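Only a single protein chain was left out; the remaining protein chains are all shown in position.
Chains here go by letter, A and B, matching the order in which they are written, and residues are numbered from 1 within each.
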Amino acid sequence: MDQVIDIFFNGIAGVFLGISVLYIAIRINAAICGRVLNKSE
Amino acid sequence: MVFFENMGLFNLTWEMLVMWIVGFLLIYFAVAKNYEPLLLLPIGFGVLLANLPMTGLMMVDEGLIWRVYQLGIKWEVFPPLIFLGLGALTDFGPLLSQPKLIFLGAAAQVGVYITFFTAFEIGFDMQEAATIAIIGGADGPTTIFLAAHLAPHMIGACAVAAYSYMALVPIIQPPIMKLLTSETERKIRMTKGRKVTALEKVCFPVVAALVIILIVPASAPLISMFMLGNLFRESKVVDRLSDTAQNSLMNIVTIFLGLSVGATMSADTFLKKDVIFIFCLGLFAFMISTASGILMAKGMNLALKNKINPLIGAAGVSAVPMAARVVQKVGAEADKKNYLLMFAMGPNIAGVIGTVIAAGIFLTMLK
Partner (left out) sequence: MATNVEAPLAGNIWEVLVKVGDSVEEDDELVIIEALKMENPVYAPADGTVKEIKVAKGDVVEEDDILIILE
């Protein structure tokens, strides 16, 4: 039972953590790509 | 007499005949109703084959379909190959242009975990509960992938439940969407996202693969192939590979995936009262996932200046692109000039990633 609750909370937290990090990665990716493009113009 | 004793006809059992009905039903849904025919048709035929006596098709070490099953599903070759094709088919543009919508794809996974908890309470063991729960992610290959690891005896039922409910998304989702949103909310028009550059699209699959796999290594088989397929697409230099991944290869894999999943559904594994629970819990998971996506959107609106239309939260359920189409439809009923389709694709694709992460977490904690 303890393990079930553990998985429940870890799971939800894990998904949000994964997606949040991906969000940050998208933002950084966009910023870097934007800068590279500006330089080349 | 030996010949007669070995005739299939005299070895039929009534359970097998019941399974024939299941097989015929699946074929009927595929042909007459066009419900996910690409999968339900081969699955339906596979069910028939698995319930013919004395064929030996699923005989361990020898059977033809057993070998396909062993190679493709047990050794987890098929689901990642499907993901390669999906990656080549996916345009991450809508996601990259409105990155905040990615959280809706995470929220819809809450339904998965609530169902996990519920299934365990009902009496399934943890491995089985996780497999049933992932149906709520509405992602067929991921469901099969997780089932093969955690509860192989449930592959058939879970795959059929996942694909049937995906086909039924246009019926399951709208009542929940209307219940949880007001007319004014449904009329919200979204502000346009920024333009996404080609360079950004090429970099994204590489960055995303690294980031996600570093956080949830168990998601690697699916995420790596998904992002590789997308890199094929966006790099624009390997059109041949991209074309093969999304067409020929995916079609070939789909044939054998459907057939071998169907063939796991023999009478003795399928005709149990567990199956009824699997179908009910799968539906429950779909509904909760839809609701949690919408509620997340409403929650985000409390903090956001540019409001988002809460309907697109429902697209966090990753049935691509059905869930996004449903959002467009329900939105257009409230305001016909409101075009939510492309906005809904963002959470929809994020939902795929979210479901794979959720499956990875189950694997990490239960394996």
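Operating definition for what follows: a contact is a pair of C-beta atoms (placed from the backbone, for glycine too) under 8 Å apart; a residue touches a chain by one contact, two chains touch by 3 or more.
Note that the coordinates shown come from a computational prediction; the quantities given were computed from them, not determined experimentally.
Among the chains on display, the ones the left-out chain touches in the entire complex are B. Across the entire complex, the residue among B:140, B:221, B:321 or B:354 in touch with the chain not shown is B:321.
Although one chain is not drawn, the whole complex shows that of B:18, B:220 or B:342 it is B:342 that touches it. Chain B residues in contact with the hidden partner, per the touch definition given at the top, are 192, 321, 324-325, 328, 336-337, 339, 341-342, 345.
Rule of thumb we're sticking to: only the chains that are shown with their structure count from here on.
Chain A and chain B have centres, each the mean of its CA atoms, that are 22 Å apart. Against chain A, the residues of chain B that register as touching in their complex are 95-96, 99-100, 102-103, 105-106, 109-110, 112-113, 116-117, 120, 126, 129-130, 196-197, 199-200, 203-204, 207-208, 211-212, 215-216, 350, 353-354, 357-358, 361-362, 365-366. Across the complex, chain A meets chain B through its residues 3-8, 10-12, 14-23, 25-30, 32-34, 36-37.
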